[in-house]
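Note that one protein chain of the assembly has been removed; the remaining protein chains are unaltered in position.
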Amino acid sequence: MTAQTTIAGALDRRLLMDRSVPGRVALTLPASDVPLQAAPSADLLRKGLDLPEISQLDMVRYFTNLSQLNFSIDTNFYPLGSCTMKYNPKINDEVASLPGFRDIHPNQPDEQVQGALRVMFELQHALGEITGLPGVSLAPLAGAQGEYAGLLIARAYHESRGDSARTVAIIPDSAHGTNPASAAMAGLEVVTVPSNAQGGVDVDALRKLADNRTAVFMLTLPSTLGLFEMNILEITKIIHDAGGLVYADGANLNALLGIVKIGELGFDICHSNLHKTFSTPHGGGGPGAGPVMVAARLAEFLPEPVVVREPAAAKSSLSATSHHGDAEPVEAHHGAKPYAFAYRLSRPPKSTGKISGFHGSFSILVRAYTYIRSMGRDGLRSAAENAIINANYIQAGLKDKYALAVDRYCMHETVLSAKRQHARGAAALDVAKRLLDYGIHAPTMYFPMIVEQALMVEPTESESKETLDNFIQVMRQIDDEIDRDPALLHDAPHDLPVSRMDEATAARKPYLRWQKSG
Amino acid sequence: MTAQTTIAGALDRRLLMDRSVPGRVALTLPASDVPLQAAPSADLLRKGLDLPEISQLDMVRYFTNLSQLNFSIDTNFYPLGSCTMKYNPKINDEVASLPGFRDIHPNQPDEQVQGALRVMFELQHALGEITGLPGVSLAPLAGAQGEYAGLLIARAYHESRGDSARTVAIIPDSAHGTNPASAAMAGLEVVTVPSNAQGGVDVDALRKLADNRTAVFMLTLPSTLGLFEMNILEITKIIHDAGGLVYADGANLNALLGIVKIGELGFDICHSNLHKTFSTPHGGGGPGAGPVMVAARLAEFLPEPVVVREPAAAKSSLSATSHHGDAEPVEAHHGAKPYAFAYRLSRPPKSTGKISGFHGSFSILVRAYTYIRSMGRDGLRSAAENAIINANYIQAGLKDKYALAVDRYCMHETVLSAKRQHARGAAALDVAKRLLDYGIHAPTMYFPMIVEQALMVEPTESESKETLDNFIQVMRQIDDEIDRDPALLHDAPHDLPVSRMDEATAARKPYLRWQKSG
Amino acid sequence: MTTVNHPYIPSTDSERAEMLRAIGVRAFADLIPDIPREKRFPKLDLPEAEPEPVVAAAMAAIARQNVTPGEYACFLGAGAYRHYISAVCKAIVSRGEFLTAYTPYQPEAAQGSLQVAFEFQTMWCLLSEMEVANAGMYDGPTAFAEAALMACRLTQRQTVAVLDTVDERFVEVIRSYSSHKGIKIKIVDSHNPALPADAAALMVQNPNVYGAIEDLAAHSKTAHAVGALAVAHVNPTSLGMFKTPGESDIDICTAEGQPLGVPVSYGGSYVGLFSCKQAHIRQMPGRIVGRTTDTKGRTGYVLTLQTREQHIRRERATSNICTSTQLIGLMVTAYMATMGKSGIRQVAELCYQKAHYAAVEIARLPGYSLPVKGVYFHEFVVKCPRPVAETNRELLKRGIIGGYDLTRRIPNGMLLCVTETNTRQEIDALIAALREIGGAR
Partner (left out) sequence: MTTVNHPYIPSTDSERAEMLRAIGVRAFADLIPDIPREKRFPKLDLPEAEPEPVVAAAMAAIARQNVTPGEYACFLGAGAYRHYISAVCKAIVSRGEFLTAYTPYQPEAAQGSLQVAFEFQTMWCLLSEMEVANAGMYDGPTAFAEAALMACRLTQRQTVAVLDTVDERFVEVIRSYSSHKGIKIKIVDSHNPALPADAAALMVQNPNVYGAIEDLAAHSKTAHAVGALAVAHVNPTSLGMFKTPGESDIDICTAEGQPLGVPVSYGGSYVGLFSCKQAHIRQMPGRIVGRTTDTKGRTGYVLTLQTREQHIRRERATSNICTSTQLIGLMVTAYMATMGKSGIRQVAELCYQKAHYAAVEIARLPGYSLPVKGVYFHEFVVKCPRPVAETNRELLKRGIIGGYDLTRRIPNGMLLCVTETNTRQEIDALIAALREIGGAR
């Protein structure tokens, strides 16, 4: 503990407004260098303005100390299932902060931003290639928005065929909450299909549900149980036969890179969370990016923008065969001559329209693109394979102590159930909180909802075997602790900046901002 | 505590070599793009090479966790006397890492690096102006090297006058250890002059010591007791009358900015620690920069290089009157035409020569220059004034509990004595270590050596009044704790990554590198 | 099994073999029995891995293919604004502990992110003078669209009135967000806003699409008169100077957070700011952070009111938002804190001063005029003698990235934006260039 403390030796948790002293400044600005202009009339102006007044040192110290209160990938193992907390390469951040990317304005005409458009174009290609769904829009700003965009496409598709009675989205009971929420936003009625005993979709139940009202079936692949759907080809066929489309929630795409293409399994639409599979930093909860990929016949419905390349400049895609020098394709942009340019933003003919302010989460797109180049085709496949091996290794090392949601080989994550531990007096929550004491972030808890006392563990490929071994050991030790000294679990975490929080009061009496009283 | 831990819940302190696994890589490099060249004969080559093999994530995590074990300005109050642990502005780091500064090569000809030379030239001007000693060389790499450079100048000066019997350096007993060490390196005999009861130089003793063997008198101003020498004009006169030179150790220059010019007090030579007064980051122990400043008549002896400006381009110095647009003075350096250039590196006619590899601690010089521009002339004076006020405020708040080395108003730092505390069973060391528990770095301890149980406190101007108040309160509380629960002090620190270390064994059986055994 | 040794993948061949043995399989393929054999291991048409030095050089080369503001003077706004971002903010935002954390579901391990979010909510409330705020949305336009949905939920109505001075870009996003819920959009005349009686909300942009200041208080009255909510989408920098949504009795206030310390970065990632009246919090979308205490009575922060959210309420959630924009929220937080009381005000005033200087001077140029009346902040429409695209091309030759083409609303209309980052020298160069270009025919 090296942090700022109070006289009582406790962490100093005062907020900025409590630290504010009239007259202090953290930054000054130059005086105006233009002749004084007429001021607007006073009744148009605001009265007071209360914001912190802090010195620059105190500002730096405040935020630096705050940062140290976090667990993060850079400091801790973070086996948070469904979140793919893999390493976020530093080079990606460095690239994203190059002035040529960081400082370009979204309203600059295409000819001025050929570098940016090239990155987007090649990223579209790569995502199309990885998923086997060649129509790509990078516009969605996160996974959930990718889902929404995909569902809008599905609706537009059916409507374009006059098939407008299709207003049902079939969604498995194991699905992530964003799936039904996105479906509802898209005006679809949500119908739930149960899982079978092996954690897959109950195919018979699905067959009964699929009909001429079915707009779309949303399936997470691998599923939220960490399993690859065992009847996948049958399922996509059932939906297609019923005239519906099949949507893949690609949040777990990390398990599939170079292993299988979603499009080749019959899926029509999917999204990918670049902040998961493609290693962009989670940032404490975003920004993300959730590009949507579709089969060729659906490409005309993609949200805008989509980057296209003029046939004239047919060279530089991010592909094995035609990948050329990076400084080549676009002519220099100095002086008077008009630009030769190759890439431009476009709006697909039947586009579902604009779903975000500009052209997508560009700073995240740049990182994902950099990552794909850094990994290359073999590296991507290796990532998936190692992610799967790591998850199975943990599963094998724990299954005698912790029940498995389903006892099969898992994909990139394993869903444990702490039901035996619960019977002995420690809930999944207690196990999770106790892990924090060992410097390990808690797994995802109580999700998927269909698993009792779920602990969803996703190690990712970027963790070393020692880290996995340590995790297994610690989890086994925690299991021992239940009988030895249950308070170790119930009162956990012990050494963190705070112990368990009173969330009930937080929700009952919301205290959502600093108040003058303190 | 969010750090990586072992299964036992302790900090994981394993070294990189203990984490190494054959085959892992943190970085890969491209294959050679040139035709294969003939290899040198095998007997010229090294056999094995043992270095860590670690993944990139584990590398980032290792160093990030290590960083959190440190106290630092960015996280803690750091009232370390004699070290001027002031705020290190982030803009300075940003500027130093501009490619135009970070990537220029020291062997580029002057005409290619006019921007760099301009920074150096104007920094020379600023330091000459601040100290009143207009001859400046930026070559010395730290304060101690600045001292050494200064002493070489003194020697060269006397020798140039045929006055080569002057081989004595008179140094007060309160001086920092580098002063006598530097004098010894310069081949000077060190003679110590005692301090008087008020913490000043014993003038009578000095008068007796000053004679025709006196090469130089080295005085720290303000002194290491935090005091401004009360007989300063008399002292410089005594030395000058004896034919000696007067050297100012400018480590404490922060107290004098715009308050008084060292040169106007009769000093002939001084150095300044840019890493103290001019806010460049201490970096855990360097790099620093210790420019040496001299009176005009000594400028010909300065170590090389010194940056000079061709009279042709007489405009752009960092001065109040002639400070012009920053992009102006040098012509663009494109295309074929020869450059118009203004600044060049030069070697003073009787230079004492080269004391470091290239042109000084350039990345530090850039930061110091940026700082001076950010502060401006009034800001520098304000820094000194506030530094002095802050130190006196702490002194006033503690003098009833902690004895003062000398009961006078102090300059930028106050030297307390824990002798009363010692009498009650707690040494200065115990007080210092106990401070760490409160998230405050320890003051400098047991220095200056002439003060019993010294605790030297330098708050600097960049700390806020609340931080000072908190420090005063904590120091008073610690004093209380001696009687209440002395173990709180003796066993301190309690909550840090380690408790007190066995330094005796460390020195007796030096263990200075990782060994295969562990 | 491919055996790539890669910096991002620690396991070595022998470790992998050991792990497979521990799992009890012979080869990797044994772990994926459910994947149809014929579909496995497709060829990816992607290049091979590039080592970091190669990637770094390649990306720098690509970045140089862009015309970069900063190297060029830039007067583009229309939704994204260039402002000075302190080195302090950059240093804070680059901390790995913030950058590589997940959404703070485990409050004990995320007090850093949570306290930052609480500061974010606080300062956005203070700046907008609204009562409560959430922890951020995807971006400004989606926040504005979500506000429309929220208004419909709150009023149980299905028509959204949008002022005709609202940027089409925003209207499109509102349409995307609402069309399939049966919500109708009605564009109303800003000079005489006649609201349908079943309007859920009146949506206003301030400054509006022309850069002009709207009378928020009057619009609030209009909305409230028919029982609709007043929703304002504001430029947050303008709040350093102009009357606030809170003071104008606005019910829901949204903004694009980008101007508050976020690089323009070709349009993303940004963050949507969202605040509203206290009474409406349970219909607010997005993450919300609240203060509470731990078992030992210590203050701390948690995600709260989660029952509004998709992971609990699923299809009945207030929004589908999950991953949001916490890191950009941190940028905004660091920016507001660093600028502070005096800085935010000063930026607004510098923008105002410089934009007005530019506008007044340009209006004097032969052939140029300011067609839009009213008070403006830091953007204004100039009617050019030549088409905007052409004018901009000419400006670029002179090292200037010109304004936004608003021809769709005003023939030869160019929306120019001037911020504190534009020096007088740049403005004067713009004026001189426009004179030259204008007269060129």
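For clarity, chains are labelled A, B and C in written order, and residue numbers in each chain start from 1.
The rule we apply is simple: a contact is a pair of C-beta atoms (placed from the backbone, for glycine too) under 8 Å apart; a residue touches a chain by one contact, two chains touch by 3 or more.
Bear in mind the structure is a predicted one, so any value in this text is a computation, not a measurement.
Taking every chain of the complex into account, the omitted one touches A, B, C. Note that of B:166, B:344 or B:441, the residue touching the chain absent from this view is B:441. For the chain missing from the display, the contacting residue among B:5, B:137 or B:182 is B:182, taking the whole complex into account.
Interface with the hidden chain, as seen from subunit A, comprises residues 2, 21-30, 55-58, 60, 64, 89-91, 93-94.
In the full complex, the hidden chain is touched by subunit C at residues 52-53, 56, 84, 86-87, 91, 94, 96, 420-421.
The working rule: only the chains that are shown with their structure count from here on.
Distance between Cα centroids is largest for the pairing of subunit C with B. Rounded to a whole number, the gap between the C-alpha centres of subunit B and subunit C is 44 angstrom. Touching of two or more other chains is recorded for residues 24, 56, 60, 64, 68-71, 73-76, 87, 89, 462-465, 496 of subunit A.
Touching of two or more other chains is recorded for residues 6-10, 15, 49-50, 52, 86, 88, 91, 96-97, 109 of subunit C.
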